[in-house]
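One structure is given here, and the rest of the page talks about it.
For this depiction, one protein chain was excluded, whereas all remaining protein chains were kept in their positions.
To keep things simple, chains are lettered A, B and C as they appear, and every chain counts its residues starting from 1.
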Amino acid sequence: MDATSYRQACFKILRPYRVNMAGEWPSRLFDYFLIILILANVLALMLETVDSIASQWATALFTFELASVIFFTLEYVARVWVSPEMTDYDNDALSDWQIRWRYMRSPMAIIDLLAILPFFLSLVVTMDLRMLRLFRLTRMVKLGRYSQSMHTLMTVLRNEARTLLAAVSVLFIVMVFAATGIYYIERDVQPEVFSSIPAALWWSLVTLTTVGYGDVVPVSPLGRMFGGLITLLGVGLYALPAGILSSSFTAQLQRRRDRFRECVESAIADGHISDHESNHLEKVRDLLDLDEEEAEMIVKLLRHHHEGQRTKQEASTPDQQ
Amino acid sequence: MDATSYRQACFKILRPYRVNMAGEWPSRLFDYFLIILILANVLALMLETVDSIASQWATALFTFELASVIFFTLEYVARVWVSPEMTDYDNDALSDWQIRWRYMRSPMAIIDLLAILPFFLSLVVTMDLRMLRLFRLTRMVKLGRYSQSMHTLMTVLRNEARTLLAAVSVLFIVMVFAATGIYYIERDVQPEVFSSIPAALWWSLVTLTTVGYGDVVPVSPLGRMFGGLITLLGVGLYALPAGILSSSFTAQLQRRRDRFRECVESAIADGHISDHESNHLEKVRDLLDLDEEEAEMIVKLLRHHHEGQRTKQEASTPDQQ
Amino acid sequence: MDATSYRQACFKILRPYRVNMAGEWPSRLFDYFLIILILANVLALMLETVDSIASQWATALFTFELASVIFFTLEYVARVWVSPEMTDYDNDALSDWQIRWRYMRSPMAIIDLLAILPFFLSLVVTMDLRMLRLFRLTRMVKLGRYSQSMHTLMTVLRNEARTLLAAVSVLFIVMVFAATGIYYIERDVQPEVFSSIPAALWWSLVTLTTVGYGDVVPVSPLGRMFGGLITLLGVGLYALPAGILSSSFTAQLQRRRDRFRECVESAIADGHISDHESNHLEKVRDLLDLDEEEAEMIVKLLRHHHEGQRTKQEASTPDQQ
Partner (left out) sequence: MDATSYRQACFKILRPYRVNMAGEWPSRLFDYFLIILILANVLALMLETVDSIASQWATALFTFELASVIFFTLEYVARVWVSPEMTDYDNDALSDWQIRWRYMRSPMAIIDLLAILPFFLSLVVTMDLRMLRLFRLTRMVKLGRYSQSMHTLMTVLRNEARTLLAAVSVLFIVMVFAATGIYYIERDVQPEVFSSIPAALWWSLVTLTTVGYGDVVPVSPLGRMFGGLITLLGVGLYALPAGILSSSFTAQLQRRRDRFRECVESAIADGHISDHESNHLEKVRDLLDLDEEEAEMIVKLLRHHHEGQRTKQEASTPDQQ
């Protein structure tokens, strides 16, 4: 077994497990191990800040941190090493090291690096470790690699980023208006609470997002009327992102359905769906994460449509044959 | 009247009432009685914990509990006994007792058992009754049996479980980031409140879900700015499940509509809808829980489409016959 | 001018104004007057409870109430009198008084009656007026008559009533579970706050609906963990009604679009849309409350489709003529 076979075997274990891949239990096991390790790291990070635990379990926590960093470092090196095995891009024209360098600049690889780098930096540089510790949280982001649904979520959020930003801008404008208004109305009644517009911003933010801590509340009748109006506006503004995302999820599903329909139309063009075509459609369906029941319905409807047209054709052409 | 007829009659009463089933008022009455009994049980469970009521009505509450358990036990035994009457699965190859054993392992039967078992266990085993009492709450779940809409809800929640889990994961990651951030910002100002990251998690959870109790609130300007950013993120994260479920409900409705369209296309293929086909379509419509008005519209549109094609056909074929 | 003409003229003023009805300004004016009068009545009802206002303006408020009741009584009598003019039902077989009696039993007429009856009852019967005053609030419901959109809202809410009820049931079940759980967890730490399950219900309701007053809050670490889980569940449960209503609004719009498409297909069947048909489509569009732009798009797409089929037909039939 040569280096390439080793690299290939290693790649198969490292890449995230996908449904419908047979004989891949080492990959699956490795995934679960990584997920548990990351969650344990986050837990350790949180427990370290509890005084009683930090003093009692200091050595155990440090040992665990050390072991984790070593493991994540090995994982990072392995991922860089096997990156030429990835078939996501066409790698033909590039040497192995060029591919590795490109991989190292990918967002996922940078996150992997950020999750381990602070530890090594803290060994070299003499500075406050606290801020660096926060970077250990980036390990959590690595979890995203393992969920197809997280991928869908991220796509929707990215697609709607501009519209969501516009909604946040509207929220921001209303918030500044609300803060300015309540400041001028309430500053004489509660001068310490609504001492300035920035201070009033805290109220308008907490109110418009319907969090409503209750630490800052208008008390004058006029302030309550104004606050009430702002709160009602908040209901509408709150509904905006829900509406935007809802429409986006619907559109995504529609698009995946359309893509499947396109494939079925291609397959059915010659009048029937062969076994080979049927297998292909099943693969497409799985890739698009479509319901089996739904896919079947699409095939049925298109077949009906097609047969309807065939019948007509035959009715109009018999004597021409 | 032999045993089988008794069993059939019993089954007809026990099975949940469905719309469009004529002459089924005993089934309906039994359903209402069960629903009221379950709700009364939940009420009794809650009132037992009110000291003044518990001391005054102790005997009445115990008698009611005893009567309920006896009734639910009889109901459970009856349901197991009549289970061979169920036509949900093909039961041909199995003996009556095999069917009963399979029924007893179904989730609904286990819930029924859990709702009565604790009482009998408490008679046998000498242990703290408190935890067992909680199991009486499972009786509430039995209510789900009686609502078609609850079934739809559960289907949607099950279908979207993975996406919802991803949304919760994003929420969880943001929550940990928020807790870590606010801990480092506020721990010097409010050392007892933000004493550790786990303690700060309470704030980030209460804030991101927009509950906002107000028992833990950032007070420093930097803490409020950070808290504000987190709150704004919360709005978006809150909109995610709304968007996911909204898209899923829309897709479900679309699918039921497509399934009905498929049936209409089958029926209309020969050019007209016979009385028999019309009856069948009405049954399908009822089963799919579609609006009458909507169903009529689908039939109309497809008929138009079909007639349009027939006209063309006739126009192009007359002299060829 | 005879009685019938009077009745007709009166009816034209009383019925709610609809868009596209020419020469109906008296009807419109009357609508606005009624809306303002109802809002003024609600305002008066609220101001009466402010001690300082009630003592100072007692006579003015009573005079206004008296005038309003007289006006609403006249309006009620007039509505009953003109009810035979309504063309909503086929009234051919009924005498005028039979129609009036049927109108008096309609929900809108009963609400109108409830809004005035308490005043007259209080003159006759000697009893506490307070509860009766609440009935004056029903006048607000009369407002619903004047909004097409309110009608749409009510249709959506009625259509989804069963599904919304199921969502509320799920919420209720989770609420009871949460209350029971937090009661057993927190009752030793905060015995006065979580004194019984009914008392704990207040917490679980306020938390699951994300209102979060903060008057009842878990303080023990276990209680906070349990509370956190419940809060997260609340996010999902909260998203349910949003999803249900969103899907229902989308379906309603789709249905109205389909109905318009059906009308266009009928009109276009003979190959072109005549002026008469165009007028009819415009009326339908207005009735269905569809966007002009959207309607135009539907017509365009169907025309394209139709022309495409005509071209083919002509291509395949020329030499047969």
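Here is the rule we use: contacts are C-beta pairs under 8 Å (C-beta built on N, C-alpha and C of every residue); 3 or more make two chains touch, one makes a residue touch a chain.
Computed from a predicted structure; not experimentally measured.
If the hidden chain were put back, which of A:Ile244, A:Val284 or A:Ile298 would touch it?
A:Ile244
Considering the complete complex, identify which of A:Ser27, A:Thr73, A:Ser122 or A:Asn159 is in touch with the unshown chain.
A:Asn159
Among A:Pro84, A:Pro118 or A:Gly234, which one is in touch with the chain left out?
That would be A:Gly234, which touches the missing chain.
Just one of A:Thr49, A:Ser83, A:Thr152 or A:Thr207 touches the chain that is missing; which is it?
A:Thr207
For chain C, which residues reach the chain that was dropped from this view?
Residues of chain C in touch with the missing chain: 42, 45-47, 49-51, 130, 134, 137, 140-141, 143, 147-150, 152-153, 156-157, 164, 168, 171, 198, 201-202, 205-206, 209-215, 238, 241-242, 244-250, 252-253, 291, 293-294, 297-298, 300-301, 304-305, 307-308, 312, 315-316, 319-320.
If the missing chain were put back, which residues of chain A would it touch?
Residues of chain A in touch with the missing chain: 159, 162-163, 165-167, 169-170, 173, 176-177, 179-181, 183-184, 195-198, 201, 207, 210-214, 217, 221, 224, 228, 231-232, 234-236, 238-240, 242-244, 246-247, 250-251, 255, 258-259, 261-262, 265-266, 269, 306, 309, 312-313, 316-317, 320.
Which residues does chain B use to touch the chain missing from this display?
That gives, for chain B, the contact residues 210-214, 242-243, 246, 250, 316.
Simple rule for what comes next: only the chains that are shown with their structure count from here on.
Ignoring chain B, which chains remain connected to each other?
Ignoring chain B, the remaining chains still form one piece.
Compare the two sides of the chain B and chain C interface and say whether they are made mostly of the same residue numbers, over half shared, or of different ones.
Different residues, largely: of all residue numbers at this interface, under half are found in both copies.
So the centre of each chain is just the mean of its C-alpha atoms; given that, what is the distance between chain B and chain C in Å?
The separation of the two C-alpha centroids amounts to 27 Å.
Among the residues of chain C, which are close enough to touch at least two other chains?
210-214, 242-243, 246, 250, 316
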